[in-house]
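A selection of the complex's chains, in situ.
Lettered A, B and C in written order, each chain numbered from 1.
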Amino acid sequence: MSTMSSAGRTRIEIAQVHGAAAPAPVLRAIGLGKVYGTVTVLTDISLDILPGEIHAVIGENGAGKSTFMRLLSGYAAPSAGTLEMNGAATAFSKPEQAQKAGIVLVHQEILLADGLSVAENLFLGRELMRHGIVDDRSMLRLAAEKLAELGCFVSPRALVRTISLADRQLVQIARALLDDYRLVIFDEPTAVLTGGEVERLLSIILRLKERGIAILYISHRLDEVQRLADKVTVLRDGKMIGTYPGRNLSQLDMAKLMVGRDLAAMYPERKPKALGEAMLEVRDVSVAGCVHDVSFSARKGEILGFAGMIGAGRTELFEGITGLCPSTGTILLEGRPLVLRGPRAAMDAGIGYLTEDRKGKGLLLNERLAPNLTLAALNRFHPGLMMHRRREQAALSEAVSDYDIRLKSLGVNAGHLSGGNQQKLLLAKILLTQPSVVIIDEPTRGIDIANKAQIYAFIHQLVEEGRTCIVISSEMQELIGICDRILVMRQGRIAGEVTGERMTEHDIALLATTDGTVALDEGGRR
Amino acid sequence: MTVMTDMAVPRPQRDWNFSWTDVGPFLALVALLMIGFAINPDFLSGTNLANVITRSAFIAIIAVGATFVISSGGLDLSVGSMAAFITGITIMFMNAMAPAWGAMAIPMGMAVAIGVGLLCGLMNGLIVTVGKIEPFIATLGTMGIFRALITYMSDGGTIPIDRTLRDAYRPVYFGTVGGIPYPILISIAVAAVASIALYKMKYGRKCAAVGANEDVARYSGISVISTRTIAYAIQGACVAIAAICYVPRLGAATPTTGVLWELQVITAVVIGGTALRGGKGHIWGTVAGAVILELIANLMVLSDFVSEYLVAGVQGVIIIIAMLIQRFSK
Amino acid sequence: KKVVAVSIPAADHGWTAGIVYHAQAAAKEINAAFPNVDVVVKTSPSATAQVSALEDLSAGRKLDALVILPHTSEELTTPVKAVKDAGTFVTVVDRGLNDPSIQDLYLAGDNIAVGRNTAKYMIDKLGGKGNLVVLRGIPTVIDDERIKGFQDAIKGTELKVLDIQYANWNSDDAFKLMQDYLAKYPQIDAVWANDDDMLLGVLEAVKESGRKDIKLALGGNGMKDIVKKVIDGDAMTPVETPYPPAMIKTAIYMTVANLIGQAPIRGNVKLDAPLITQENAQEYYFPDSPF
């Protein structure tokens, strides 16, 4: 799916699914709608969820998928419509009620308590008891087992604060698999996972299906949807477009249904370009415990990819380079050595870093857009002591149109934007610091297909303007699609480099794993 | 992909929400004034109101500084003792300079006060940020230190200002411009400068960002350490300004000067709408909060309902009720 | 070497500061004069802390004598008894213990007399009638006794106490309270603050208001600034009631005399609270004391 053909018509004629003589639905949504204040987020959604069926829900960022799932699982009350279980109308006022009724939601956002251990989080609210006291030994053992099944090997005693984003997501998934539920809802479970974990999760989901459990599955990774889904429901702008049988739907069809119009090429055309001299040179950079003696260089106008498995240390490497965490080694920018005393120094020198943790470290979710936009560039943007409100508003309007940030009004808080739009805002924010090297960690995590294409286009535009762009991603597809060169990391070291013809998932995966056995077959579907 | 057209329309509902937190303390203030008038018409007399507002100036000025600290995610329990300590140093310095410099000793002493205030605040800030100690404990420690120092300096007694300076200095508390007492003018000026700093200057943005989410601030290249340390230094300067206004009121520093001011200050900030966990600060709300506290105390004395033993309790009840009303009126 | 422990409240306002000052002066003088006597002074900020300090003092060394100015009578009675039972000579200053048999020597000012004498002077001066406002300290025995002495004395006269409120023995709080009194009552003939720290605030508030109706503003305790006013013949504060913190020094000297001299002293010594007037003020004026 490296390119989307530009087929001429928008209408897609695929037979929708109509209530066949199937088993009784586990849960039935009838005409659900949701209004937040004056904003209508969802209107008239009806869905039957059958046992033993994997039902995918797809849609662009902000289409209302997560909201819909929240309505189904008791995290929010519908403004219109009803839920039906076993033929009787039900309403969940609290998530626990839904859980009692057998419905559990794995959140898109990570909802774990940072200061508690993995095991404590896993069993939060339903601790195992023995003789009236909590049975820590069993919980630790069970936690280790359940996580191992998902391919997560963190110590169950480790504080959640200290484990990586991917591990947190796995802990969160493990939470939903502890009990026997009748309906498990996954809201973008694979967004922060890499190949191995994804595979393991998908096989677990298939096993759940075999046990007759109903699955609702949301993902922007359409290949997963295609592999898993028995039915696909498409949402667009809070409205239901339809429910389709999964097998008959190609990824391209799904994308068209989601977007409701034609798609341009997913990855920008690769123009032959002359790369300039070395822009960023990194020599023997180490970060205690995570990164060991990494050296590489990136040239002007180059898009350099960093691939690797979870925990390979890519994030740490660049946090070290940008002074966000303590590191040793030499960094040269345009030949000049940099003394990095902290993140500010790196930014001022011209290195911009977009964090992978948009919500936790990238944006002030309870703050409006303008302050978020200029936060990293306060000195550059407002040269004097004072803020220039008008200039700031102008910059916001400009960013909104340049980066096509979609919002209901300019006055909303950053937290109210959907994921894709948050990412664009973050990009705009870092670019205000006028970096010559832009490092983007997981640029499209949790972002829909149309937004992805846009972000790729932005990245290309950046290098065309003479910048260097470094992209860290766990999606090999996108690295292959946009990068000039890819470095693969393994256990805190650079395991190798792939360029040109060798930029295939197979070769990357080979480098990324120790023993070289690759269980991935996605390469075949390119 | 074009931008939606309705985007440029300002959303009324958001603006409303925002103003509610801002307006809350002022509504409480008005309510209190009306209750006060109902209880005792003298309450609204010019002299009484002027007195009360003048009195609230110290707390207001210090609380404006505390708004920075709290907004940046800190806390400062040492302000009361610091005020006493600065008052003591200032008076001792002025007294030492008076023979040689006469009334010029006063402005010199003021400069010293501000300098000492900045240093004290800086010390608090560094202990909290570089020392990474919970602000509550760190400033509880420095509270003890400042209190001990003033007690030591005064031998437990009073440090009175030199008689020769007294009359020259008196107007700073008791003087008026166009009928408005100086302390009121000073606190308005402090609040105005502070609100420019917090709302119109870059530093204010940094402060709120650090208070709202340290990580985001760090990843945006904002130094959490320096932002928060500066907030404490601002707090120190505000304490010094309050001390400068305070000296002429009683003309002396004693070990009981400023006792429990820290609690009043924090209460004023919170009543004013700034959350203790950090984030956006509300300077004018803080000022209103300080006036509210002083009005409540005044009302207790002017009304005849309450036994002297119960005054503190009734004040507690009123503050809780005021906060409840503020919460549920939204 | 004989050990004399002195346990007193911490210097948290003027009068207690005077106590600390005089106790330390006595300790210094005696330690210098009598090499075989060791006077140890310990201050405590609260009754609980004072009980702790007593335990520490008696656990750490053998005490030959204890001079104590208790924070409160009830709370210190049992602990002092424990010290006494270990064979220590006990001198109690100012606030008597609940069980008088514990104390070998008791030396006190008369808080009731402080209130009573002030009241008598006011009755006299105002011709037996007028409006009064009163500022009291913090809720403790001393405060209670002074107020009681005052109220008992004005009973039956036409002096009317318009208002009485706590001002925490703090000049700031007194300043505010006085301002409020002035706003509330159009006619005030006299003010009584039961401690001189508070009187300072009162005087400032009165001065600032420019009100002429207040004829008398009296305090108590014998603070040097107020005694100075009396010496200078101040119209509003022509008299003062002493409650001299120097009593601790007297007590320490007497205890030491009992310990090492051939001067057995036991029993009760009550210091009177005579009015300090312009005539005798000079004897009560200690310009070097912090109080």
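As a working rule, a contact is a pair of C-beta atoms (placed from the backbone, for glycine too) under 8 Å apart; a residue touches a chain by one contact, two chains touch by 3 or more.
This one's a predicted model, so the numbers in the text were calculated from it and none came from an experiment.
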Please state how many copies of each chain type the whole complex in this structure file contains, using the displayed labels.
-> A x1, B x2, C x1
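Here is the rule we use: only the chains that are shown with their structure count from here on.
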Between subunit B and subunit C, tell me the centre distance in angstrom, where each centre is the average of that chain's C-alpha atoms.
-> 34
So what's the Cα centroid distance for subunit A and subunit C, whole Å?
-> 73
If you average the CA atoms of subunit A and of subunit B, how far apart do the two points sit, in angstrom?
-> 45
What residues on subunit C touch subunit B, complex-wise?
-> 11-14, 16-18, 20-21, 136, 139, 163-166, 168-172, 175-177, 179-181, 183-184, 197, 200-201, 204, 208-209, 225, 289-291
Parts of subunit A lying in touch with subunit B, wherever the complex brings them together = 37-38, 324, 342-344, 346-348, 353, 355, 357, 360-367, 371, 374-376, 378-379, 382, 385-387, 389, 397, 400-401, 404, 406-412, 429, 433, 450, 454
Contact footprint of subunit C on subunit B as seen in their complex = 40, 42, 45, 47-48, 51, 55, 151, 154-158, 160, 174, 249-252, 254-257, 259, 297-298, 301-302, 308-309, 311
